[in-house]
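One chain of protein is taken out of this complex; the other chains stay put.
Think of it as A and B in the order they're written, each chain with its own count starting at 1.
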Amino acid sequence: MNLIHRFQELKTDKRFASYYGVFLLLFLAFLFWSIFRILSPENFGSLNNMSYYFQSSIIYSVGACGFYFIVIMGLFDFSIGANVVLSSIVGVVLSKHFGYAGLLIGCLVCGALIGFINGFLYVRLKIPSMIVTVGLMLIYESLAYFVAQGQKQTLDPALRGFAKAPGNILLALIVFVLAGLILKYTKIGTYCYAIGSNERMAENMGINVNRYKILGFVLLHFFVGVMAILAVSYGTSMTAVTGMSSMARNFTPLMGCFFGVAFRKYCSPVIAIIIGEMIISIIFNGFVALGAPTTIQNVITGAALLIIVASTARAPRGAVVK
Amino acid sequence: MAEIILEAQNVSKAFGITQAVNKVSLTFNKGEIRGLIGENGSGKSTFVSMLCGIYPLDEGKFILEGKELNIKNQVEANLNGISIIVQEMGTLSGLTVAENIFLGHESKFVQYGIKNTAAMNREAERLLNEYGFYHINATSMVDHYTFEDRKLIEVVKATYFNPKILVIDETTTALSQHGREELYKHMKRIKEEGNTVIFISHDLSEVIEHCDTISVLRDGELIDTVKSSEVTEDDLKLLMVGRELGSKYYRTDYGEPISHEVVLSVENVSIPGQIENISFNLHKGEILGFGGLSDCGMHELGKAIFGAVYNREGQVMLADGTNIDSIPVAIKNNMAYTSKDRDNESLVSNETIRNNICLPSVSDLAERGMLWSKKLKQFAEKFANMMSVRMANIDQFVFELSGGNKQKVVLARWLGKDSDIIILDSPTRGIDVKVKADIYALMDDLRRKGKSIIMISEEIQELLGMSDRIIIMKDGKISAEFMRDPELSEEDLIKTMI
Partner (left out) sequence: MLEPTLQEDIKQKEDKHSFSDFMPKYGINALLPPLGLIAIIVIFSILTNMRIVEANSINLILSQVYVLMIACVGVFMVMTVGGIDFSQGSILGLSSIVVSYLSFYNIPLAILAGIVTGACIGAVNGFFHVKFRIPSFIVTICTMYLFRGLCAYFTTDSPVAAVISITKYNVTWIKVLLTVLVLVAAYIVFNFTKFGITLKAIGAGEKGALFSGVRVELMKFLVFVIAGAITGFAAFLNVIKVGSITATAGSQLETQILIALVLGGFPISGGAKVRFYNIIIGTLIYCILNNGLVMLGYDSYVQQLIKGIIFVIVVALTIDRRTGQVIK
């Protein structure tokens, strides 16, 4: 009993707690790596592979960092995938005239603009964020199709600097550092947590809740703009498809975000997100290495997120959960 | 010599049809500790809330140091030198101690948008040490600390910038003796620095001991302001309550024996962290009152007996041996419960009066699984009329009713269920005198019909007036038990509560 008590006490010590969190995550990553490595040593787990897994995971980590800002306020957004499509198409179109500058500005500005629209409508119309972003998703998908004129938008090979190291890692790193700084060293971080904790009280303390909610959406979609840059660079092209197919892209960033939320007490959420997405990437690629059909991937995704959430993001007993 | 620092002129506020504060005019001096007392619903909380920017005024104004006060929220109040320590939780979970202390005032530490967290933490740590709260760490999450420690953090938050006016709103009830001593220390310090404290408390002896002057509110109006050195508790009580409450208000009988028949037996009931080893019996036709400070655990006990607490230990048993472990079981066995949180627990506010009255009785009303709306309507109307609910029609939504009428709807539903054991938690809270009298009459009526009532209340007069027996709780345990007696006084009860 004594040992357990001491452990519990240690957990509350801030420094130890942060080591504990990171350690746990790294342990999980190692665990999954080992499992798949043992099961399929030829196809999985070499250093090259790992580098590949990591580089594919950072797209989602970037999105997840953005997602984090609104999730901690209790909000949600279904239009992330649609943003990726729309912003990347805008970026590619602009890149045809302005090269890298076009790509970057196109994706980022489009992203931020979408964020602003989402936040503004949410605040003004007072519709639950989940619902209003479903409608907006439909609209953005259509706009993406319109901008692309139905054509597949291919990124010029000369502009694919962000498709591989060091370009992609650098870009992602900038996002991670930015997210971490904002959370820890600006009012935005504190106020987002405050709003998520008790909105009424936050408002009473003079916090302009609406302003920070809009800001949260802008930040989210700005980071998703970065995600768009990476996505179109990796994929070399983007096709706008309607019919809510963009919903598929919402999923993996969401999972990473939940890692951040769950491990918030223990370490910097950004780190939790990065390692978390890596774990997910390991699992995915592990199954691929095992020869599992791609359809099973979705099954895994769904099951994995369910399990992650069930173990980490539960509401306390007695709370009303809808 | 006394210099006026704050003047309230004809301040008023109404909520819906309730006039909470009615043209109150008061002056406060520098270097004064002013007690503000009154019964529940007297308007004292609303009054100070307006001062602190929590609610806007309907009418009137506050004049601080000669200038009219124009504030929209707490932070602006702070900037004007006014701060408040609230009754409930005033710190935000998920933030650190330092973040909580400086919430809304981070601009001191912000340069070009970057918040100097290290500097903020250092300053917070310095303040905590200055206050002598060495066990509280500036960088820890506020969630790690107990309610009392979080209150102490609020003390720092509310006083570190030397406010001109500090309002303490019923904070002491939640604090241990040690916590209170800390608070009194700071009140004295503020007074000595020439600033003002407005101290709200139900504990009259505490108020007399630590305040220079005392203002009494009743029904939203100012009754009088007196010097604490010149009054006794009884004087204050008279001012608070006004006219002698007519003997017809509460029960008039004394000396009626309680039946020996036990209808409910509660044995060793505990809720970890809240109540411990509560045991008692409820007799047929008895009104058993529970009293104590608001956090003594009696409210949780009420829920526990009704089966609403999932981690309850111990046993709650009916005369026939049935164990009450969940709400459906309790209701099925003719138990009823009205909560202190009327709008969220006793009622489904967004539903019609009709559905609210019928809901617990729905199984009984169903004919082979079907519920006919005519039958439901008749049922609901019958009991709504029995309680004289003032409504437009039975399909009106409950949230549109006044507090008193809402409570009548709550009681109507249990009358409809014909419950035998009724647990009433704060049944007359926030209700006007006329409806209160109706409810007391109903309780007496039920008692005579052989129904048994557990009444949990923070209003001592009510307990004295209505109960056959009174059990006082303190810190989660039973502290004392009293039998109904015309000689029983408030002091007797209060002594065992604190």
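The working rule: a residue touches a chain if its C-beta (ideal position, glycine included) is under 8 Å from a C-beta of that chain, and two chains touch if they have at least 3 such contacts.
Keep in mind that this is a model prediction, so the values were computed, not measured.
Colleague: I'd like the shown chains that the missing chain touches, ordered by label.
Modeller: Output: missing chain touches A, B.
Colleague: Of B:Arg122, B:His144, B:Lys332 or B:Lys477, which residue touches the hidden chain?
Modeller: Final answer for the missing-chain contact: B:Lys332.
Colleague: Could you tell me which of B:Arg34, B:His202 or B:Lys406 touches the chain that is not displayed?
Modeller: Missing-chain contact among the listed residues: B:Lys406.
Colleague: For a quick check of understanding: of B:Ser12, B:Thr46, B:Thr196 or B:Ser457, which residue touches the chain that isn't displayed?
Modeller: The missing chain is touched by B:Thr46.
Colleague: I need the residue numbers on subunit B that touch the omitted chain, in ascending order.
Modeller: Within subunit B, the residues that touch the unshown chain are 15-16, 18, 20, 45-46, 49, 54-55, 86-88, 169, 306, 308, 327-328, 330-332, 337, 339, 341-352, 355-356, 358-360, 362-363, 366, 369-373, 397, 399, 403, 406, 413, 429-430.
Colleague: Since one chain isn't shown, list which residues of subunit A touch it in the complete complex.
Modeller: Output for subunit A: 73-76, 121, 125-132, 134-139, 141-143, 145-146, 150, 240, 242-244, 251, 293, 295-303, 305-306, 309-310, 313-317, 319-322.
Basically, only the chains that are shown with their structure count from here on.
Colleague: Within the complex, which stretch of subunit A touches subunit B?
Modeller: 12, 14, 181, 184-187, 190, 193-194, 196-198, 201-207, 264-265, 317-318
Colleague: For the complex, which residues does subunit B have touching subunit A?
Modeller: Residues in contact with subunit A: 53-54, 73-76, 90, 92-95, 99, 103-104, 106, 110, 113-117, 139-141, 144, 310.
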